[in-house]
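Shown here is a partial selection of chains from the complex, left in place.
Residue numbering begins at 1 within each chain, and the chains themselves are lettered A and B in the order written.
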Amino acid sequence: MLGSGFIGRFYADAINGNRSKDKIVSVYSRREESAKKFAADYTVAFATTKMEEAIARPEVEVVCISLPNNIHEEAVMLCCKHKKAVITTKPLGRNAMEAQRMLEAVEKAGIFNGYLEDLVYTPKFLKALESVKGGSLGRILWAKSRETHPGPHSDWFWDIEQAGGGCILDLGCHCVEISRSYIGKDIKPVEVMCWADTQVKPIDAEDHAIGLVKYENGAIGQFEVSWTFRGGLDLRDEVMGTEGTIWINSFLRTGFEMFTSGKSADYVAEKAESNSGWLFPVGDEINELGYNHMFMDMFSALEKGTAPKETFYDGYVVNAVLDAAYRSAKSKLWEPVQLNIWRGKTGVSKDSHLQSYDNDHYLVKEEVTHYGAKKVILKNKNSGKIVEKTL
Amino acid sequence: MLGSGFIGRFYADAINGNRSKDKIVSVYSRREESAKKFAADYTVAFATTKMEEAIARPEVEVVCISLPNNIHEEAVMLCCKHKKAVITTKPLGRNAMEAQRMLEAVEKAGIFNGYLEDLVYTPKFLKALESVKGGSLGRILWAKSRETHPGPHSDWFWDIEQAGGGCILDLGCHCVEISRSYIGKDIKPVEVMCWADTQVKPIDAEDHAIGLVKYENGAIGQFEVSWTFRGGLDLRDEVMGTEGTIWINSFLRTGFEMFTSGKSADYVAEKAESNSGWLFPVGDEINELGYNHMFMDMFSALEKGTAPKETFYDGYVVNAVLDAAYRSAKSKLWEPVQLNIWRGKTGVSKDSHLQSYDNDHYLVKEEVTHYGAKKVILKNKNSGKIVEKTL
């Protein structure tokens, strides 16, 4: 385990949890006291402030990187050097160039690589994606993911140099991969329009952004990210398809509601802003946030010698989309997604919006009205005229 | 009452409802049987297929226009001619040019004019706006409004010539006025970015669109509109402020849930797509959709000789924003909102995002972490350095 901060602890809880056969055997932290505390808390045999030492230990089978964004590349290169399987927290790089270098390095080194995008491993997401793949929603038209909260926990996130960006990079990486998964990971993201601003926080990076990602088949991904949201951690996805809709609320409304006068004061949930009044705790944060299923996929894939569902390649694609978002926020234009490496379909055309009703007409709509009548609205294929027929 | 279709009936239900002292005395419809049926259903004394005749009747105090978009202007001009107070369904015009002509005409004629934007009169909206005005949310950063459903009821909506556009014009007019109200109707909308596409329906107009509206003070309005949504009428607003959040669901989740095996089949709610399984009816559609409070404001203002909350001027501003959205959907650029007439503030500057913590620092964040610690994240005013302090 490289890193002993907030996210490292979440990972450790997940790896150690639930009767697991997996074990953390070595931990690196930049600060000695952190390394020691982490080692004590999670009974890790070896703790060090030297990254390479932590990686090189012979008992280490897979290296888990939970470090600030600006050190990912260095850590990955050391894993390549020592031929250790590597899994890296999100985002993969601060930008696509870094991500591409990491991707090329691990592939050249021939090592197992996993991209720790937990939010495509949440139980709700996994089930929803299964329904989408099974056709319950028909053709996917739009997939939005929203992650907003009152700001990250660690100081380095707020420093644009270390973090590489603001909430777009921190939160948008989740949203982009969620939308992309619903639309199809083999469908190419082609261009991005993004608005971003620093509305509330005294920082150089953006604290609020909204982006649209156009895919080659005409589907639209949308992200809404912010560090200025009040009320806790807002984590929601919405998907529209020709045959259905999915709404997922992963955090603030999950069927657990508590009112308390506040005479006793507990930790309620990640990024909760209050501990009195109506509160919305989450039963099992680790599981709800996808950490269990993510490590299950990673370690099982490693054992079986296959690739996990999320690899450095996916991290690279996400970084490329986010780079386009940053460019767009500045240029105010739809910016193309620059993908030097693309392994999905190419030349996909937009799906047709013409559904036949009979030989002469397209079907616009079928419905039952307010006052009981059943009717269809049709468009004549030749004249283009719209007509209404009560059946 | 001009028009006897779907919306005219909703209006009539509202005007006649709840021990009202108001009465419909004259109705015009393009088709004689519709005029007669409407007159019978709502006990209206006079029914005609000649618009001017319906308007000119001496007992008519106020003319309510519930006609297809392309006939609004003609009807308004007749009201001017006969000096009758006029209230018009949304959108005011098919574009800002039409809207401006109508606005100038009614003002020149000196007649009372009201813009029937019901969704800024829903009980939830009225209460939410009061909280926003009272400061419960602090400075407003973002106000989104979403209206999507499986498509409108009447044929003319689907004909771009009569309607003047697709879902942007039909639904976006609601969303723009909702967002604008939260942000402040005196704050100028300056530019718009919009994506629009025809993804599902065999029509010339757009059936799905997403737009961002930038206001002069840096706040962002957002609209999400579609005629391709599956599952009913999705009507939701979300507002983010520096001190709070509002989430309103006006239709599909209002605290009324019903499961039925479907052995009996009722009308459930506007745009419901099913009458078995889990259904989400609305208690009192007329009231929930704002019709009661809208007519209350209109008629009370008329009696008092004041302007209602929504006038043709508001309808004009909305049309101007939507025109920019249509231009943007084509140009793929942020398009300026062209307002020949603007009566709000000008030269408003963006609000500052620098909140002092002490003499030397700005406050980035205050929080209680996962493992119980209380800390602040600060930014040095001179060096720009981010530091974390545990208190």
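We adopt the following convention: a contact is a pair of C-beta atoms (placed from the backbone, for glycine too) under 8 Å apart; a residue touches a chain by one contact, two chains touch by 3 or more.
Just so you know, these numbers come straight off a predicted model, no measurement behind them.
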| item | value |
| --- | --- |
| Whole-assembly copy number, given 2 chains displayed | 4 |
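One rule holds in what follows: only the chains that are shown with their structure count from here on.
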| item | value |
| --- | --- |
| Rotational angle, Cα trace of subunit A fitted to subunit B, multiple of 5° | 180 |
| Whole-Å separation of chain centres (CA-atom averages), subunit A against subunit B | 33 |
| For the subunit A and subunit B complex, residues of the former touching the latter | 6, 9, 141-142, 148, 150-151, 153-156, 158-159, 193, 195, 197-204, 207-208, 210, 212, 214, 218, 220, 222, 226, 228-231, 240-245, 267, 270, 332-334, 351, 353-355, 362-365, 367-372, 377, 379, 384-388 |
